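Data block below; observations after.
All protein chains but one are shown at their positions in the complex.
And then chain A:
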Amino acid sequence: MNTTTTRPATRHRPGTPRPRPTRRGRRVVITGIGVTAPGGIGTPAFWDLLTAGRTATRTITLFDPTGFRSRIAAECDYDPTTHGLTPQQIRRMDRAAQLGVTAAREALTDSGITHDAIPPERRATTIGSAVGCTMGLEQEYLVLSDRGRHWLVDPDYRVPQLYGYMAPSTIATEIAWTADAQGPAALISTGCTAGLDAIGHGYQLIRDGSADAAIAGATDAPISPITVACFDAIKATSPANDDPQHASRPFDLDRNGFVLGEGAAILILEERTTALRRDAHIYAEIAGFATRSNAYHMTGLKPDGREMAEAIRTTLHQARLDPADIHYINAHGSGTRQNDRHETAAFKDALGHHAYTTPVSSIKSMIGHSLGAIGSIEAAACALAITHNVIPPTANLTTPDPECDLDYVPRTARTATVDTVLTVGSGFGGFQTAMLLTRHHHRGGHHD
């Protein structure tokens, strides 16, 4: 175990506690990426969309949204048949599971992990989802209740997969089967931070020796009437129905709520020496992960961003990095009035004056907010930003909000050195999550 650092101790800010040495021991790298997102299926299409600054938000087509307050969403043009799912798989799985399995297959192929390198019992499965199989649950409810007519729903019309829709853990089951993973498996469901928390969970399982690899990521397919209606009820989503392409406006003065999305991203996490031994391509290293709760309100955010700032500071301590080391912040940037202000305050609190010189962007401006899935999709974007040295933009940011006064990379992608990325999530329940990704160096590096 390596306990020394080439980084001088003076890098620690005076007066701050010496970071816990959590970077000792097993390190975790990303060796595979799979993304099923609005605007194009697969990682290359996803990265094209982000770097072009195109938006994939549109009028809802998955159901007739007439009568709803918000009638727009970022939908995946996804046909499970063309992505190789068999008729039985399609029948068995809710759309969320289908999107997840497709992303998992891409990630597994991309990573090239083999049974020899990582046997099934050393593979963990950690999948995030905020609302699980809502779409299947709602569709089957309509049949069993005959469109709401019967509170005592009719059992004779139940389908065999109905329990799988009610218990979201079946999504993790499907992905574990896809990956032939027989180590620890779980579905993580911390609302809108589930995607980052699931990757963090996989990271922790590898670090503590419970697994050598993790199929880690998240999926959500919430574009169904009940989910759209529940966000309508609290006016969380954007009612900009006349101009869906420009409806998701993080950090813009004219923002008026988030645009619901769907999708999945799966990362293959690997213990570093295993990845090096098989000469795997390494996108990035996970250098820190922390989550905190605001214990304030299930949906409301205090404007000071205090708990998110605490989560960010904790990841910096874990990674032995300073605010000045961060090259890019992938924001939660949902585009609600309160979120973007909350988050801006959190960055200032955690990074001090460096917050003003660090590029920040929200890809939700382009692919909407896919609840639990988005944290994983954003982590994938961060790994790609490091790989390509390109920072994706915040689309639709034309009129800056004076209360949001950082560099949000408006509308156009930016080429820059991107060695260290902070990505954050914030969600219902008051959960605030931060993760640091760093460029991986095969030899040396600040923690070797």
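Definition applied: a contact is a pair of C-beta atoms (placed from the backbone, for glycine too) under 8 Å apart; a residue touches a chain by one contact, two chains touch by 3 or more; residues count from 1.
Heads up, the rule we're going with is that contacts and distances are computed from a predicted model.
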item: Chain not displayed: protein name in its UniProt record ("Branched-chain amino acid ABC transporter permease", "Adenosylcobinamide kinase", "Actinorhodin polyketide putative beta-ketoacyl synthase 2" or "Nitrite/sulfite reductase"); value: "Actinorhodin polyketide putative beta-ketoacyl synthase 2"
item: From A:G195, A:P225, A:G375 or A:P410, residue that would touch the chain that is not displayed; value: A:P225
item: Omitted-chain contact residue, chosen from A:V131, A:I223 or A:V360; value: A:V131
item: Among A:E121, A:D242 or A:E403, residue touching the chain not depicted; value: A:E121
item: Selected from A:I60, A:L162 or A:L321 as touching the chain missing from the view; value: A:L162
item: Contacts of chain A with the absent chain, listed as residue ranges; value: 20, 22, 67-69, 120-121, 125, 130-132, 137-138, 141-142, 144-145, 147-149, 151-155, 158-170, 172-173, 176-177, 180-191, 194, 197, 201, 204, 208, 210, 225-226, 228-234, 236, 290-299, 307, 310, 427-431
